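One protein chain is absent from this view; the other protein chains keep their places.
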Amino acid sequence: MNLADYLPIAIMLLLVIVFAGASIGLGNLLGPRRPTPEKLAPYECGIVPELEPSQRFPVKFYLVAMLFVIFDIEIIFLFAWAVRFRELGWFGLAAVGIFTALVIETLGYVWKRGALDWNIPRRARYRLSHDVADEEAA
Amino acid sequence: MSDWFSEPANWVFLVLALVIAVSAVRVVTSTNVVHSALFLVLALGATAGLFLLLSAEFVAWVLVLVYIGAVIVLFLFGIMITRAPTGPNVEMDHRPRAPAAMAAFLMFIVTAGSGLTAFGDQEITRLGDGTSTELIGEQLLQRFVIPFEVVSFVLLAALIGGITLARRDASPAEEEATEEEVQA
Partner (left out) sequence: MDGWDVAIVIVKVLVVFALLLAATILLVWIERKVVADMQNRIGPERAGPWGILQTLADGLKLLFKEQIRPNKVEVGMYLLAPVLTLLPAFLIFMVIPIGVPFTVTLGGVERVVSMQGTDLNVGLLYILAMSSLAVYAVVLAGWSSGSKYPLLGGVRATAQAISYEAAMGLALVPVVFYAGSLSISEIVAAQSGTWGGIVPRWNIVPLFLSFVIFFIAIIAETNRAPFDLVEAEQEIVGGFHTEYSGFRFACFFLAEYINMFNMSAIAATLFLGGWNGPTFGLTGFVSWLLPIIYFFIKTFVLIFIFMWVRATLPRFRYDQLMTLGWKRLIPAALLWLVLSAVVVGWRQFGAPWT
């Protein structure tokens, strides 16, 4: 490879920055500016905002991101193997097979521990209050 | 010296190195934790640029995909699940700056020194023909196949650790308590 391959990407990068900057600047120039206190308040469908948006997010988001890191690494390794699929033969396939089996095992573990279940408490509450049979849980 | 400056790649290196140095300093000095994470993105992006300069395309894009695309997103989620402060946080600023700078400098000496003693002015030769991806794929699944398999164990262990820390499994008694609460 040589760096010239990246010249078009660098030029495009500059072009997009200039385009976005220029058009937003133009919008600032052409558009009116009539701020009112109501207009500048965070939009909450007309209700006066009371709470700061600093509530915590469920830890599940974090677990999903962690799982994603693992899958990203898996994808990278699989790509590196896939470009040499023919040359590496059954040996490569077996090595990658073991690796993939462990990743599947990881997914299975996370699944079983319930980290992939969203909304379960509310569902359970719904079932209890509506006297629905427990079939959904299966 | 004029030779060094006549080579355009060196100019690219200089710019990238400056970006890395400045954003790395901002990572630790910024009082807003989200800004720190974003300066880390900038530093990693410029590092990917350095790998491109070294013709290590695969490594460069892996850095973007895994570190910028996944690990920093994980950091951001980590920030969001604790709290999502939009303003600066005074607690972020630590008093003992001099020892920290000292430690960073020593770290630099160690890494730069070991790099120089290991390679010096030596030319790096390619392992063979083919793109960097193909060479890495071959090395990974032939010479380094054992570490490759070990990595999958490490990943599994990391995730189990993460889940154990993040999720406390409700004991049957606790589950009953929640159900009673719901029924009530």
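The letters A and B name the chains in turn, as written, and every chain counts its residues from 1.
We adopt the following convention: a residue touches a chain if its C-beta (ideal position, glycine included) is under 8 Å from a C-beta of that chain, and two chains touch if they have at least 3 such contacts.
Remember, predicted model here, so these are calculated numbers, not experimental data.
Of the listed residues B:50, B:80 or B:140, the one in contact with the hidden chain in the full complex is B:80.
The hidden chain makes contact, of the residues B:41, B:140 or B:163, with B:41. The missing chain lies against chain A, touching residues 1, 4-9, 11-13, 15-17, 19-21, 23-24, 26-28, 30-35, 39-45, 49, 51, 53, 57, 61, 64-65, 67-68, 71-72, 74-76, 78-79, 81-86, 89-90, 93, 96-97, 100, 103-104, 107, 111, 116-119, 123. Those residues of chain B that touch the chain absent from the view are 34, 38, 41, 57-58, 61-62, 64-65, 68-70, 73, 76-77, 80, 84, 86-87, 131-133.
Everything below uses one rule, namely that only the chains that are shown with their structure count from here on.
Centre-to-centre separation of chain A and chain B, using mean CA positions: 18 Å.
Across the interface of their complex, chain B is touched by residues 1-3, 6, 53-59, 61-63, 65-70, 72-74, 76-77, 79-84, 87-88, 91-92, 95-96, 98-99, 102-103, 105-106, 109-110, 113-115, 121, 124-125, 128-129 of chain A. Taken in their complex, chain B has these residues touching chain A: 9, 12, 52-53, 55, 57-58, 62, 65-66, 69-71, 73-74, 77-78, 80-86, 131-134, 136-138, 140-142, 145, 148-149, 151-153, 155-156, 158-160, 162-163, 166-167, 169, 178-179, 182-183.
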